[in-house]
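Excluded from the complex is one protein chain; the other protein chains are retained at their positions.
Letters A, B and C mark the chains in the order given here, with residues in each chain numbered from 1 onward.
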């Protein structure tokens, strides 16, 4: 399983804080991104960063391993 | 009367924190300075600033009025 | 003793944080702190409350990395960072950062760098609750 995590404005727009999806071998970040944009066209407008297992990831070619946590994140506004 | 005030290293060197002296008309800051340097040659080495009634005074021509408080001060080292 | 880096709902005490910071060494001559507070007004709008959401595990890791980097980069003796989540009201504390160094210049530079960098790197989001509705804050680039 892969867990998609949403916070703040992204969570509000998606209407959920986490979604679990089936893992399929050969999964890359870019595929998850595209799927997310297709499923949540409103939410994706907020997204500025993606983190894979708590580390920011910019490369769509990153291979996603089973059990990963992918966070789609808006610009940070803490502090 | 004129009150001379000493603090910190100047007070330690003079051996007193205040000295009262007679007022004489026409008294100027320069005269007090000279007198102090003559009476306390050790203490005067510490002195970097003079204040007249709580305000720094650099001009030796300043006229001293009766009842004034003159502070002979070392470089500040607070904070 | 509380951890030097924390994300928490409850308020914190500056006295406690400073006491914990000082325990590290009596060679600390200067401590610079920054306290961010909730304002009742933001860019012309009245704000009733501010609500914070965080990606807790990542935010904590980033804040710890910030602390390590600040200590190394500015030669600090120690540093602490606390950020609140949940809902706060006008005047309430939001974030506290303390930098302790031998001398004040490093403490000031490090404290400022930590709050500036926290805003850039730490996954926390702020929503302003106003009489006319709620709005997530989008930082200016």
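Going forward, a residue touches a chain if its C-beta (ideal position, glycine included) is under 8 Å from a C-beta of that chain, and two chains touch if they have at least 3 such contacts.
Fair warning: this is a prediction, and the values are worked out from it, not measured in the lab.
Asker: Wait, the hidden chain, what does it touch out of the ones we have here?
Answerer: B, C
Asker: Which one, C:27, C:72 or C:140, makes contact with the chain that was left out?
Answerer: In the complete complex, the chain left out is touched by residue C:27.
Asker: So which bits of subunit B touch the chain we can't see?
Answerer: Within subunit B, the residues that touch the unshown chain are 5, 7-9, 11-12, 46, 49, 51, 54-55, 71, 73-79.
Asker: Over the whole complex, note the residues of subunit C touching the chain we left out.
Answerer: 13-15, 18, 22, 26-41, 90-91, 102, 104, 107-108, 111-112, 115
Convention: only the chains that are shown with their structure count from here on.
Asker: Can you identify which chains form the pair with the largest number of contacting C-beta pairs?
Answerer: Counting C-beta pairs in contact per chain pair, the top pair is A-C.
Asker: Taking CA centroids for every chain, report which one is farthest away from subunit C.
Answerer: Between subunit C and the rest, the longest centre separation is with B.
Asker: Quick one: subunit B and subunit C, Cα centre-to-centre, how many Å?
Answerer: Chain centroid spacing, subunit B to subunit C, equals 48 Å.
Asker: So which stretches of subunit B touch two or more other chains?
Answerer: Residue numbers touching two or more other chains: none in subunit B.
Asker: Where in subunit C do residues touch two or more of the other chains?
Answerer: Nothing qualifies.
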